[in-house]
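A single protein chain has been omitted from the complex, and every remaining protein chain is retained in its original position.
For subunit A:
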Amino acid sequence: MSDAEDRSDKRVFGKAIKRNEDIPLLTGSATYTDDVMLREMVHLAIRRSDHAHATIVDIDTSEAEAMDGVIAVYTGEDVVESGVPNTIPTAWMLPGLVTPQYRMLAVDKVRHEGDGIAAVVAETPEKARDALDAIEVTYEKLEHVTDPVDAVESDVPPVHDEAADNVAFDFELGEKDVVDEAFEAADHVVSVDLRQPRIIPNAMEPRAAVADWDRGTEELRIWMTSQNPHLHRMLLSAGTLGVPENKIQVIAPEVGGGFGSKIYHYPDEAVTAWCSMQLGRPVKWKASRMEAYVTDCHGRDHTTTAEIAVNDDGTVQGVRVETYAGLGAQLSQFATATPSYLYSTILSGEYAIPAIYCRVIGAFTNTTPVDAYRGAGRAEGIYVIERLMDVAARELDMDPAEFRRRNLIPADQFPYQTAAAVIYDSGEYERAMDTALEHIGYDDLRERQKALREEGRYLGIGVGNFVESAGLSPSGLAGDLGAQAGGWESSIVRFDSTGTVTVLVGTADQGQGHRTTFAQIAAEELGVDIDAVNVVEGDTDQIPQGMGTYGSRSASVGGGAIARGARDVREKAREIAAHQLEASVEDIGFDDGEFHVVGAPDRSMHIQAVAAQAYLGHNLPEEMDPGLESTNFYDPENFTFPFGTHVAVVEIDPETGAIDLERYVAVDDCGEIINPLIVEGQVHGGIAQGIGAALYEGAVYDDDGHLTTRRMDEYAVPHATYLPDFETENTVTPSPHNPIGVKGVGESATIAAAPTIVSAVVDALEPFGVTHLDMPITPERVWRAMGGGD
C-alpha cells in the first residue's frame, strides 16, 4: 500500500504552496536561452525552402558570402563533407518502418516548405538574416502532397524514394476477425468520419540555441530550449555530430513552454553546434515566429473512419478504427510511436469494450514533421472514442451521459485489462463523472435546453470522459514495442554538509513548477523545511542522467525517483542516528525531521544534524561510508492512468453560427496531488489548448503546399477574450504502483477538452440533425450545418 494514501499528517505534500521559481520570472531576471550572451558570439540564420517539394539544382552562396558582416555560409554538402554522422534518428521502431536519412541540411531535395538548405553565420542576427535572401537557390519543382490520404492514394512523386507509396508504416492493434465478428453480432453499427487537423504548438518562446565549442578541449557546451537535455546530449552525440557524449554539456535554462515541441532533436540546433565547431566561436540561433510555424513539429493530422458496435441495451460491443496519420516530410523521434501505440492503446477510453481493432497508416507528406503535441496520441484516441460514444447514443436515442455511464469500467474491476493491450492501474470513473455532472447541474441543464429550444435558442451540453496513459514509460514494456530509449527517471537526493538538501533530477521544466513540486516531495520525505531544498534540473553536467519531461511523466516518474532517493537517504540517516544515540535501528522513530529513540523522546537527533555527522565521518557505524546522498533510477512498473470528466455548455447563435462558451467544468483525477495550485494551473492551460483545437486552431496548407497559417494573426492561438472562466474539481484515486500515488496531469485537460467542446456544439445542433462537425468548429461551419447558405 502506498503511504501516499494517508495525507492527513503531511506537512508540505498536498499543500497549495506558492511557486519558488516565480520571483526571477516576475522580475525579469530569469535566463532563457536567448538571454545567454557570450563574448565573441556570432549569429546563425538558416535559409529555408520556399517550396513544398523540389530538387535542388544549384545553390550559389557567393553573393551572401561577400556581404558585410557575414562570416561563413554553409550548405548541406559542407555538412556531409565534414564527416559528421549527420543523422537525426527515429526513437521508436515499428515493424516494416521505412527510415530515410534525415539530415541536418537538405542536400538533394527539399521536402517541405521550411526545410533547411543553407546556414549563414554573421556578426549580428540582422546581418545573418539579410544574407539569406542573397543565397541563390535553383530549384526544379516537383509535385507535392500535404494530405495523408492523398499521399498514399495519389501518384505524385514520393517524398522519399525509399517509400514509393509514401507509407512509412502500416500498423495494426487487435485481431481484426474477432472484432469483425463482434460487429456482425451487434444490434447496431454506427460510423463517423473524423478529421483531426494539424495543431501548431506555439510555445511562446521560439526555439533557440547557443553553442560554444572549445577547440582546445574539444568540448561542446550548448544552451538550448529543451524538454529533455539528456536525450539531446545523446542524439547530438550519436546522431548528428559524433562528439563523444561525455564531451557534450546540454543546458536547458528557463524554457518558455514546450507542449511537446521542444522534445525533439531538430536540425537547427545541430547546425548551430556544427557552425560553432567550424568557427571555434560561440554561435546563437533563434527561430523567428514564422520559422517556428514551419519547423516546430506539428501535432495530430489524422483522418479517420471509426465504427462502433452497440446493442439495444446500450452496451458497446466493439470499436473498429482506420486512420491515416500524416507524419510530415521526415520522421521526428516519436512520430512513429505517437499515432501507433500512444493512440491505439487508449481507444477503450473509460469503457468496458470487449473488442477493439485499429489500423494506422503513417504517411509521409510534404509538410513540417509531425510529432507529439500535448495529449499526443491519447488526445486523438480519446477524441475518436468520445465522438463514437456520442453518435452511438444518438443512434440509440439515449442521453449521452447515461449511455456513457452504462459502459464505464466499474471501480471494482481494477487493475483492468483493456481490449487495447494495456492495463489501467486504478480508477473510479463514475465518481468523477457524478462530480462533474452534479457540479454543472446536468439534469437542470437538460430541462433548460428543452425550454430554450421551444424559443428557437440552441443550448448544447457536452460531456467528455477521458483516460490517459501517462507516466511514460516502463522501459521493458516500451522496449518490447519498439522504443529506442528507456522510460525511467533518475535523481540524486543529497544532504549538503550544512543540512540543506540538493535534489538533482533528469526531468526538465518548461513552466510546470518542478522546483516547487519536487521540493515538496523531498521536504516531506526528509522532514525538512521546503526552503531547505534546492531542486536542480536542465544541466547534463550537474545531473548525470535523465529522460526529460513529456508524456505527463515528471511528477510520477521524476517524483517517484526523488521520493525513493529521499527514502534511501532517510534510512541511511536513521542508521547513523541509531549509532550515535546508541540504540538499535528498529528503535528509532522519525517524526517531522527528528530521529528519536522510541520511548525516550529526549534522546533525539534532527536529520540535518545527522547530515553534518555523515560528512564529518568521525563517528559512523562500522563499515558505513561517509556522506549522505542517494542516486536512484526509478523505472515504473506500468503506465499511470489519470482520468476524469469534463462538461461544457455552449449556446449557438442561429443567425451567425457564433458559439458562446457559457461554462466549462473539469473534474480531473490525477491520483495524489502534490500541489493543488499547480495541478489547477496544468488543468487550466490544458483546457485552453483543447478549446483552442476544438474552436480556433488548425494549420492550413494551400494548393502550393505553403503553410498559410504562419503568423500569430493567421493561426488563432486563443487570446484571453476567447476563453471563459474554468471551474475545476478533483477526485483522488492514487496510482497503486507509484511510490507517491501520483498519476500526472500535464496533458489530461487538453485530451478532455477538445471532445467535450465538440460534443457540446453537436449537441446544440441536434435539432438540425447534425451528428458531427470537424475541428476547428468555426461559426461558418456551424452556420452551414444549420442550413445557412443552402
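What we mean here is this: a residue touches a chain if its C-beta (ideal position, glycine included) is under 8 Å from a C-beta of that chain, and two chains touch if they have at least 3 such contacts; residues count from 1.
In the analysis below, contacts and distances are computed from a predicted model.
Novice: Given that one chain of this complex has been left out, which of "4Fe-4S dicluster domain-containing protein", "B(O/a)3-type cytochrome-c oxidase subunit 1", "CbaC protein" or "(2Fe-2S)-binding protein" is its protein name according to UniProt?
Specialist: Protein name of the absent chain (UniProt record): "(2Fe-2S)-binding protein".
Novice: Specify the residue from the set A:T295, A:Q512 or A:S554 that touches the hidden chain.
Specialist: Candidates A:T295, A:Q512 or A:S554; residue touching the omitted chain: A:Q512.
Novice: Thinking of the whole complex, not just what is shown, which of A:N166, A:N202 or A:T272 touches the missing chain?
Specialist: A:N202
Novice: Using the touch definition from the top, which of A:I687, A:L707, A:V742 or A:I777 touches the missing chain?
Specialist: A:I687
Novice: Contact with the hidden chain only, please: which subunit A residues?
Specialist: Residues touching the hidden chain, for subunit A, are 18-19, 21-32, 34-35, 37, 126, 201-206, 254-257, 259, 286, 288-289, 510-513, 677-678, 680-681, 684-689, 711-713, 717, 719-721, 723, 725-726.
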